[in-house]
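Here the complex is missing one protein chain, while the rest keep their positions.
Chain naming follows the written order as A and B, and within any one chain the residues start at number 1.
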Amino acid sequence: MASDTSKQQGRPGPEMGHRPPLLSVRELGVALQTRGGNLQLTQNISFEVGAGERVGIVGESGCGKTVTGLALLRLLPARSMQVSGKILLDGTDLLRLPGRQMRAIRGRQVAMIFQEPMSALDPVFTIGQQIGEAIRAHFPVGAREARERAVDVLDRVGIPLPQRRHDEYPHQLSGGMRQRAMIAIALACQPRLLIADEPTTALDVTIQAQIIELLVKLSSEAGTALLFITHDLGVVAETCERVLTMYAGQVVEDAPVEDVLVRPRHPYTSALMRSLPNLSVPKSVLPSIPGRVPNALAMPAGCRFAPRCAHARPACGRAQDALPVGADHRVRCARFDELELPGTAA
Amino acid sequence: MNRRWRMLGERLSQVIPVIVLATIIVFGLLQLVPGDPAMTLAGEQATDERIAEIRHLYGFDKPFLVQYGTWLGHAAQGDLSRSLLSGERVVTLIGQSFPHTLTIVVLALLISLLVGVPLGILAAMRAHTRADTAISALSSVGVAIPNFWLAMILVTYFALGLGWLPATGATPLGESVVGSLRHAILPALALAAGGIAELTRQLRSALLEVLSSQYMRTLRAKGLSETAMICKHGLKNVGVNLLTVIGLLFNRLLGATVVVEAVFAIPGMGSLIVRAAINKDFPVVQGVVLSMVLVVVATNLLIDMLYSVLDPRVK
Partner (left out) sequence: MSVPLLQAEDVLVQFPAPGQAPIRAVDRVSFSVAANETFGVIGESGSGKSTLGRALVCLNRPDAGRILHDGADPFALTGRAFRAHRRNYQIIFQDPNAALNPRMTILDSVCEPLEILGEATAAARRDRARAMMDRVGLSGSYAGRYPHELSGGQKQRVNIARALTVRPKLMVCDEVVAALDVSIQAEVLNLLAELQGEFGLTFVFITHDLGVVSHVSDRIAVMYLGKIVELGPAARVRHAPLHPYTEALLSAEPSALPAAMRTRERIVLHGEIPSPADPPSGCRFRTRCRFAEPRCAVDAPAFREVQPGHFAACHFVDQLTLQGPAS
């Protein structure tokens, strides 16, 4: 890609032999501003996405994964949400960009797709118009050229009869086709990073399999990095190379998918895997996690998972930083070295 | 296209019962008036023979349904009988008055749109800021001001005080466009105040709802500017709401002209019906009401048709 070589200078030197990350998130935090003061929804989120890399963010509802995805593109309402930290795309901090420059990033460098393709598409414009305007927002092309490109991208995402679908409205498409159309809009300008927020959750299993296959294929063909936000560990395992596990507004584990499935280092990651019914002995009692996710108003002072953790010790009452397990594996658990936690394969 | 024609046919068939019902009510008005219309028509000193003669002449001695049938039959052929006062054909009277009314109503509607739509967009884009608060305060005032009072204020300042515009009367559009507009502008302004307020408020809330929708987030995620989002996607999505408001507004303005026409002494439909009602000139009253009903029904029909143009989901 042409823009790959730009903006190499002015950043801390990358490790030897490593390609510089495309996206580098540093200490990202999102706070909801309320009458009673700021409510910290997410905190200290740091991770990197390499060019062409596929990274999953997994966690249960309320863990902050969607908020993090929206914060990356600055799509949170500025009025009520305060974002802190750094979001470095090729070394440029997106949080400091003026509005116009941020708009040039959205859709062009970083695109996003959402869970409900029906409500995420404008009902009164045709699929083609919605793709075309994304193209024309970033490239100086005429209507005819935009149409050609739109039909082409519809074809690439596997929509049959792209010429006809181009002129149809979202309600005329099936759920799976709508999500393909969403992907077409997102990929129309060949972005370098695609953020996908639960893109298959609303779909049937066999259609979900199609969309996963498509995303992986398009990502590897075009070298588009993928940030896949989902609650489904299975989807992550089938899609991603690396996974971040989020819990109560923090990343608790960041590791290559294969490593974490075999040997998770955080008790929460392990517990999440153990509670999957399809990997358990039929009719057995499913391991569950006692208690509830803590409320943002009353976060535990130390390790946030400690109150529900089977392995908690008094030392867990202290705030927990992310610790390196290996070169590409970090975990927010003081006891990761002593624990032998089961993964999905156990 | 074919589907659209079929829809028009369907709608028309739904409209006919409405029109029939309306004509029954309009015709029934005559029966609701206290006293004997024939006696009223004949005048106070009339003899019994004269009253009987009039009763027979107008068919008042026939059963209600027969009278209604005769009237409807004539009305269907465009004959709304003659004025009891002047003896002129009611259709002619309406033909003279209606253009005056239509001119101020359409002008008022245009002013409402030209001012209300930008204000509504501004209020939605700057929601919860001072600009928004100021706009909503202004529209509260606009809704609250009685239009006859505003009409009098406008006459006092712009016509009598500054002398910029004529205070009363009207010029037919066919005679002089400029003259016609000069006469229509103050009454239209008086009418438009409420319309502006109504449009601003409705547009603001509809736009805010659209702005918080998920597809707006998609549009932002693909790099569109706020202006493109609101003026292209926002407006098209609130088009249906806007159309509904415009339809209701048009109908309400038609009704509201009665008072404003009186203030400006405009010989429109309002003045016509007021004069006819005071003088118990029933054929004129019936004719005016019937034509208003037809205009309202036609407006609603047109708006129904436009829905399907604006929203592809409407079949």
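In this section, contacts are C-beta pairs under 8 Å (C-beta built on N, C-alpha and C of every residue); 3 or more make two chains touch, one makes a residue touch a chain.
Note that the structure is predicted; figures quoted are calculated from it, not measured.
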Omitted chain - touching chains that are shown: A
Contact partner of the left-out chain, one of A:Gly37, A:Pro98, A:Pro277 or A:Pro314: A:Pro277
Residue of A:Leu32, A:Ile289, A:Ala312 or A:Leu339 touching the missing chain in the full complex: A:Ile289
Absent chain, residues of chain A that touch it: 60-61, 174-177, 204-210, 212-213, 231-238, 258, 261-262, 271-273, 275-280, 282-289, 292, 343-345
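One rule holds in what follows: only the chains that are shown with their structure count from here on.
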Distance from the mean Cα position of chain B to that of chain A, given in whole angstrom: 54
In the complex, chain A residues that touch chain B: 70, 73, 75, 79, 103-108, 111-112, 114, 116, 119-125, 133-134, 137-138, 169, 171, 182, 185-186, 189
Chain A contact footprint on chain B (complex, rising order): 128, 213-215, 217-225, 228, 232-233, 236-237, 239, 310-313
